[in-house]
Every structure is written in structure tokens, then in C-alpha cells.
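Here the complex is missing a single protein chain, while all its other protein chains stay put.
Order of writing sets the labels: A, B and C. Residues in every chain begin at 1.
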Amino acid sequence: MAGSTYGTIFRITTWGESHGPGVGVVIDGCPAGLPLDESMIQKDLDKRRPGQSKYTTARREGDQVEILSGIFEGKTTGTPISLLVRNQDQRSRDYGNIAELYRPGHADITFDAKYGFRDYRGGGRSSGRETIGRVAAGAVARKLLETFGITVTAYTRSIGPVWIEDQKADFSRIDESPLRMPDAEAEQRALAYLDTCMKSLDSSGGTVDCMVQGLPAGLGEPVFDKLDARLAQAVMSIGAVKAVEIGDGTKVAASKGSLNNDCYKTDSDGIPYKASNHSGGILGGISDGSPLLLRASFKPTASIAQTQSMLGRDGKCHEESIHGRHDPIIVPRAVVVVEAMTALTIADLLLVNAASRVENLKKIYAADRT
Amino acid sequence: MAGSTYGTIFRITTWGESHGPGVGVVIDGCPAGLPLDESMIQKDLDKRRPGQSKYTTARREGDQVEILSGIFEGKTTGTPISLLVRNQDQRSRDYGNIAELYRPGHADITFDAKYGFRDYRGGGRSSGRETIGRVAAGAVARKLLETFGITVTAYTRSIGPVWIEDQKADFSRIDESPLRMPDAEAEQRALAYLDTCMKSLDSSGGTVDCMVQGLPAGLGEPVFDKLDARLAQAVMSIGAVKAVEIGDGTKVAASKGSLNNDCYKTDSDGIPYKASNHSGGILGGISDGSPLLLRASFKPTASIAQTQSMLGRDGKCHEESIHGRHDPIIVPRAVVVVEAMTALTIADLLLVNAASRVENLKKIYAADRT
Amino acid sequence: MAGSTYGTIFRITTWGESHGPGVGVVIDGCPAGLPLDESMIQKDLDKRRPGQSKYTTARREGDQVEILSGIFEGKTTGTPISLLVRNQDQRSRDYGNIAELYRPGHADITFDAKYGFRDYRGGGRSSGRETIGRVAAGAVARKLLETFGITVTAYTRSIGPVWIEDQKADFSRIDESPLRMPDAEAEQRALAYLDTCMKSLDSSGGTVDCMVQGLPAGLGEPVFDKLDARLAQAVMSIGAVKAVEIGDGTKVAASKGSLNNDCYKTDSDGIPYKASNHSGGILGGISDGSPLLLRASFKPTASIAQTQSMLGRDGKCHEESIHGRHDPIIVPRAVVVVEAMTALTIADLLLVNAASRVENLKKIYAADRT
Partner (left out) sequence: MAGSTYGTIFRITTWGESHGPGVGVVIDGCPAGLPLDESMIQKDLDKRRPGQSKYTTARREGDQVEILSGIFEGKTTGTPISLLVRNQDQRSRDYGNIAELYRPGHADITFDAKYGFRDYRGGGRSSGRETIGRVAAGAVARKLLETFGITVTAYTRSIGPVWIEDQKADFSRIDESPLRMPDAEAEQRALAYLDTCMKSLDSSGGTVDCMVQGLPAGLGEPVFDKLDARLAQAVMSIGAVKAVEIGDGTKVAASKGSLNNDCYKTDSDGIPYKASNHSGGILGGISDGSPLLLRASFKPTASIAQTQSMLGRDGKCHEESIHGRHDPIIVPRAVVVVEAMTALTIADLLLVNAASRVENLKKIYAADRT
């Protein structure tokens, strides 16, 4: 249980380091009969690929995925889907000077504490390349969800001090935006802010919002596998995430019951509708059928070119700077990772929920028996 | 996998509804040889017991725990520890008028959607009484952690608009404070605020902070069972929690790398020390040996006596108010629940980490073999 | 993971020692909407209850089950079902003389080796009373399976040298038979054999056969959760079982492919049928729709009144005899335990299989969405 497996029925296991032969994932439990090919997965991988703009690392990786198993004649067979992405551009010499140092904000010190030593080339397992397996598996989960009319959409909500506002959001521009911001005006300000950060050899944090639409009511298992609890684990497990919020998130603490409760009203046709969505689509850990809303706060990229005071393996402080290629902000590339973790969680709970009622099972087994 | 089990090695399974015969928990995987008796568990249960002040529900429950298994001659045997608390004060008649209504902010509608029907007496499984099993098991986990010098302390950070400040916190008064606030002056303002809420038949949200001290470095399993990811699941699984933050939490999004990285400095004796703790004691999902800091945001109690517009099982809107006994704020009683979920998570990852190195295993098996 | 939990979706956790306050089980993941009351569970518990004849221990236990949660208005709610059986007749004084000895064939020595000490009163957790939780949960699983036309029937196949033959089996007499043998003539010989064993202060082994009828094809998950693999774990986990066989079992090793393959023939109406069932209803770890057949071999009761040479905690050999009340054969009471473990395994794999195809899921979620 070294923690590289996620999910109960739709279950993924990721593997790989930044400077080994490759990274990948095995998906076990994907239902049979889902149309799937490499291009569907590649599309999501391309969204997290480095080198897309000057705001992402200049490391050049094609990140081409190869399907090694689990597909036959264009459809999933129900058996494990193994996905492989070879590492190509492994300039491990860049990291030589920090093999004996613990980079601030990185997992160097904790991996050493846990395992006694570590693969110090570019973060090893704690590198951002680890998310390739998540994104590749997430693309499969997303494809499965689409079969049931469920869509998962994330975007950059803020970069440093620059926030977008709901009323200005144009979700159609997310994919074409270098910062994945659905607000062109805010994006200009964010770009200016990032330029400032880069000039001062610094980095910025930001937030990602994710919404799920078309979600059926009833997903999530009380008590510990609640939909929000599982999403919190899934999203917090992404490197650099320090907060996960559902619906109104931290704002609820200062609110009152009369304001925070989502009441129902009757529309002009006399049909009741949920008049607000403070809960973010989840009640008691179970989806209520309205849009699911979550937010993740990302810390600034830990690798900055400024000289920092670092602890060394020798037990002494060292004034050093970190070379190598690093994003001044990881949020734009992390958007698709948030989508992936959300899609994986919902796919898993969708399958788990299939067995929640005798009535559901009768639909399956009655048909099989006659 | 209806979700009532939590943990990999130190694993708990809770059960019970608010108006059935009782609630309880089975702890499987607690190591043998831990001194334990009912009084140690009762102490934590008493902290979440209702009827402690006018700010907590008037429901009278002794909530006396009975140990049904797993203890012999005052010590854990390594076999499952089954803990039972009988329900006593089950005035289910109070809930009769809402059997056909979906209370706003409650899980009524989602349980019906998931299972086709529900135990409508007082929330059933989604009642706050469900946390009794968590707290009882958490007391055992806490006892285990104390063996290794690890302490878990939570307290009320805010109630509505009233926040305590770090410099004014006096942690020695937490247990005696009716609101579990370590700041007497802030508590007075919070009490006044709650009186206002109660007069307007309303309720308040709040936040709970939790810190873990004495934690060894190395706990947490990359990639999906990171310490922060597992804590996020554990704490978000508590009813009414809508946000979980680690260290600086949501603040990191507006920060810069040069500010957010925790650097090391050298003290007057030339010994390096971590000069800040923005990370909250976790790097790459693994503890770094400094204090662990997390925060949970609780929504206001959903049950308020105001008339609200509720959806009914008949598909129509109804103007109704909710009778029964409810806390105007759940935060003070939830403090020990946050401690419990934190302790359970750390206990589990402490046991899991025992197998992380060949060197660790040699300490155990070498001794056994000679 | 002290091993007291079994199952992925239909998941049970048992607890309790022979001489503590009680024993029990929590069932998590039973689908909502299954009619259930205590009498259905009690019926199976009565089959394993001691004191039924002179061939079972004279220990008097009512073994009355109490449902503590998970049922509302006569049906399962989808939440955990907690079942409790209080221990009544705990004559722990009988065991005093062996507190310092390791009884041959018992787990005394291994529990001490594992945990450093043990509850020495009557076997503690390794007592046969541990199976009460299995049988109680098994009764619920069996009730679920009956909803889909699946029945699980076990019986005594052999006692010592006495075997029943297929052609003489009358399954209608299993429940009324003190030895659970479906062959009255063989039973007479078995009873005579047991009388001989008892006179010589000895005990006998035996075998239990179990068949499952009405099983849909498709249950079992390749590769490690194959139906036969999971059944092997489930049945081998019963104390005293030393062998598990599927279909022709050990006989296949001496067979040839041309004899062992189950071919299809055409009946007089031109309809194909499976002309033999050497495989016991499982191919590639997945049910094929024909009857499932398994066999468990039980060792003789380890507790015998003869003087035996036992190792003591003092590291020396001691010539001692074991007092107390013990069955000269455990097979008749174990029959319902084999049924329980089989039913639990099939119920779990039935629920897991619900998510095996996109087509299955469409039956559930399509209906929910319109």
C-alpha cells in the first residue's frame, strides 16, 4: 500500500519517475464495451504537456501514449488497460548540483526521511510528470462519464491576485487560453502579473475551479466514501494543492443557516427548482443532481531561481539556487489534472452506486436470467 | 463498500442510526499491547455529548460506551475492538411531520435518491450521532499515538464573523470552554453572536483548527495516500465540512514561491531550523517532522426553526419549519470529531509506514529470528 | 488490516472472543430494499448452535441475534447492518489449567508468537464462536441471493472413513439430520464411528460439500478475484479447513484433457447442454451458469481429552489433557458456516459484476435520468 492505487471499482495504479524510462498507469475495472483509442487519451495529455508557452516549462516531451492492453477492436474488454508514456528529454545533469540539498517546498527531505534515500533526479516520483498517469486514466474515466451525459470542466479561477468573476466567464475559450482562463480581460492581467514574477525569479500560486454537469443524484457512499470526501482526497493528492473546497467552501463558516440552506422555489409553470447551490451539488456526501462545484488552491511553484537557504544532507544550511526548467505557475497545466481526478472519482462512485439497491440489481440480473 | 470503513491497517467500521438501538464502531488492526479501558474512550465521547450547554442540543444522552471485544487484562489483544453506545432518548415523534419533506441542507433528498427510501427519524445514518463511532475509535487512535509522543489538538478558530488570533490563543482553556475557543475575549463575542442567531431562529457556521505535534517525519504514502490527501478525505467526510486546508491553505493561491517556500536558517548555536511552516508540516504528501496544521470549515447547522420552502416527496414545495432539538452551531461539539479523524488517519499511516524500508523490517524480524 | 473484514462491495467485519461480552458482525454494502428481520438470521444461527445433540458441545448458548442498525420498516436501508450475539455461558474456569500451555492443534502458540500474549480463555478470537458473525452475515447474503433465484446448499459428505454416495443422497433430510448427512444409512455408520471415537477420547475429521444453484454466468473477476480463488480464501479461512476443492478437485491431477473437458451435446430437441461438470461450474475463474460445486476438508477437533505432550510457555514439554466441552466432530455445525462463506462470496461478486459492462450501467442510469 505505497499509495499508488486509487478507486474501489474503477481503480487506477500509477507508476514512474521523471527521469526513469517512462511513466504510466494501469486502469482496472473499466467496464467492457466503451469505445476507446489512443487519440482520445492523447487529447487530454496534450493539455498538460510542457512547452506550450513561455509560462510552462521548456522541457520538450512528446508525451505520446501507447495502449498496451485492454482494448480489442476499438472497445474496452473489461480487463486492465495499461498505458505507457516514455520519457524522452531527461537532462538529469541539470539536477546534479542539488543531489545533496533539500530544495525548499519540495519533497526531497521527506522522501529521504521516509525511505532513507531518494531518486534525486528532478523530483523522481514526486515530480509533476507523475500526473501523466492520472491524466491518461482520467481521459478514460471522462469518456465513460460522457456515455451517461456527465461532463467535467475545470478552469483557472485565479492567478496570484487576479480573479475572474462568474458573470464574465466564457467557458468556450478555456482550451485555447494559454492560462486556461475563461475571461480574456483577466487573463491579460494575469499574464502581466506572471511576467513580473518571472522577472523577479519568482513564481505564483492560483486556484482551479471544477464543475460537473449532468451528474445523476445518488452518487457517493456514506460515511467515509462520501462524494465530497473522496473528491477532497483525490484533488488534495495532486502535488501543490493546499486546500479543497466544495460549493461555497470556506465562506460557509461565516454564513448563517437561513442563507446557506438551498431552498426550493416554484417556477412559473409550478415546477419546483433548487433556488441556490451553496452546497455545490452534494448533501450528506451524496450528489443531489445539481451541478457539482469544487475549488483547489495551488501553491506557487516551489522551484524558483532565486538564491534560497536550503538544508543539506550534511545537516548544514546552504545558500543555493535551483537550475533547470520550471513553470512560473503550474495552474494552467494542472487544470486537466483536476479534471482527471474529479472524473476518476465520479466514475468510481458511479460504478459503486450501481449495487446500492436491490431494484438496480434486478434490472441487470433479471434480464440475464430469462 | 457502502463507505463505512476507513483505514488500511488501523481500520474502523462505523454503524448506527440516530433512532435505532444504538451506534458503534469496530476497530480492526489496533496493535496488541496498548493499555486501554472504557474511561479513556468515555473521556472523548463526553466532549461531543449533547446537553453540555444551551448552545448544544438539549437531547439527553448518557452516551456510555461498552467495550465488547479486543481487550484482555487491560490491554489490546490485536483482535477487533468492538465499541457500543446505546441510544437512549429517541423522541422520534418529533420528526413525524417531516417524513414526507426534504429538509433544506440535509441528506434527506439524496438518501431517497440513492436508496429509494430512508430512515427519516432524525437523519438516520446522516445524523450527527454517526460521529460517536468516529470519536470512540479516535480515542483509541489517540491513545496509540501518545505512546509515540504524538498529540492531536483541535479547537474552534472562528464562529460566524468572530475569529481568534494566534497571539491570543491559550490552549489550556480549550476543554473548559463551552465553545472550545482558546481565547476568552473572542469567546464572549462569539457567545453574543450566537445569542443573536438563536433569537432570529437561525444558526451559525465556524472553523476548527487542528495541530499535530511530535509527528515523526516520513508518514504518508505517495501518490494517492498522501498524508494531506488522506486527512482531506477524513475531515471532509465529517458532516457539514465544506473545506479542508493544510498549512496556509487557500492563502497560498495568492502567494509567491519566495514567500511560500519554508527555508531553513541557522540558530545561534549553528543548528539549522525550519524558519516558517507555510506547508503545515507536509511536503510531497509526507510529514516533515514539524507541526501538522489543518483547518476545516463547517457550514451552519441546517436545521433551523424558521419557516423554509422545502421540496416534498410529493414533488411540490411546502412552507414548513423544523421542530426538534438542534445546536445553533455544531462546531464546539465537532472539535473532538476533527481530532478523531486526524488521529485515525495518522495512526493508520504510522502503521503503514512501518513497512516502508527493508531497514525497518530488519529491526522487527531480525530480533524475532535469533 | 488485522484481517477481520471480507468482501469488496458486500463487505463484512466480524469481531468477538469466546469469553468476552459477545460476538458480532457489521455488514456494509448490503443493497437497500431487501426484506429482513431477526428470525431469518436466527434460523441459520440455530443450525450452528451448540448443544443440539450429544455429538456437539454441551455448552448452552441461546445465541440470540439482535439487529442494531440498518433496517427500517422491515427492509434494509443500504447502511451498515450491525448484528450482536451476547455470550452467555462463559465457564472460563475450565480453561485455567491450560493458560500456560499451548494446546496441540490450536492457535495458542501462534497468537502468542504474533501478539506477545493472548486471551487464553477458550481460544479467544480463534474459538469456533468466531463463526457466529459469519453465519449471521451469511444469512443476510443468502436472503439477497434468493431474490435472484440463487440457492446455496451444503451438507456433510464424509465423517472419518464414512462417505455418502451421490446416488443415495436425499437433500431433503439435511436439516433434520443431526450430522447434516443426506443419507440415512451412511449416517448410522457415521454415528457408530463417532461413538468409537468418543469412547477412545478421540475426535474425527470429515468433509463438507457445497453446491450453488441458479447462479448466473459471469460472476468472478479475473485475475486474483476469480470466483474459485475467492471461494478458496473464504472457505479456507474457516478454522480447521485444510483443503478446498472446486469441481473434481484433486482428481483432475490424474485425469486427461479428453476426460476432464466439459463438452456440449445436443438433446433430443436439438438444444445444446453441458454434458458433464468436472469444472464445478467455473471456467477461467468465472461462473458458467451450471451448478457450482466445492468441497472442504476439515481436520479432527483438536481438543481431545487424551493426555498429550504439549509445549508450555515455560519452554518445556508437559503431559496434560484438555478439559472443557468439545465436539467430537465439528463438521455438522460447520455445514452452515461453509454455506455462509459461499453465500457471502457470491453476494459480493454478484454486486461487483454489476459494473462489468457499460450496457449494465445503462440499464440503471438511463432509467434514473429520464
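Here is the rule we go by: a residue touches a chain if its C-beta (ideal position, glycine included) is under 8 Å from a C-beta of that chain, and two chains touch if they have at least 3 such contacts.
For clarity, every value in this text was computed on a predicted model and none was experimentally measured.
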item: Touch with the omitted chain, as defined above, among B:V65, B:L84 or B:L144; value: B:L144
item: Omitted-chain contact residue, chosen from C:S69, C:T301 or C:T342; value: C:T301
item: Identified contact with the non-displayed chain, of C:A190, C:V244 or C:L361; value: C:V244
item: Given C:V65, C:A229, C:L292 or C:L350, the one touching the chain that is not displayed; value: C:A229
item: On chain A, residues whose C-beta touches the chain left out of the figure; value: 1-5, 8-9, 11, 13-17, 20-24, 26, 28-30, 32-33, 66-70, 72, 75, 77-82, 84, 114-119, 124-125
item: Touch residues of chain C, complete complex, unshown partner; value: 1-6, 8-9, 14, 104-107, 109-111, 113-116, 125-126, 130, 158, 160-161, 197, 200, 202-207, 217-226, 228-237, 239, 242-266, 272, 275, 278-280, 282-289, 297-304, 306, 308-311, 315-317, 352-353, 356-357, 359
item: Contact set of chain B toward the excluded chain (per top definition); value: 8-10, 29, 31-34, 78-79, 144, 147-149, 216-218, 222, 350-352, 354-365, 367-369
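We take it that only the chains that are shown with their structure count from here on.
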item: Geometric centre: closest chain by C-alpha means; value: B
item: Chain A and chain C: spacing of chain centres that average the CA atoms, whole Å; value: 44
item: Gap in Å, rounded to a whole number, between the CA centres of chain B and chain A; value: 26
item: Chain centre separation (chain B, chain C; CA means) in Å; value: 38
item: Sequence positions of chain A contacting 2 or more other chains; value: 8-9, 217-218, 222, 352, 356-357, 359
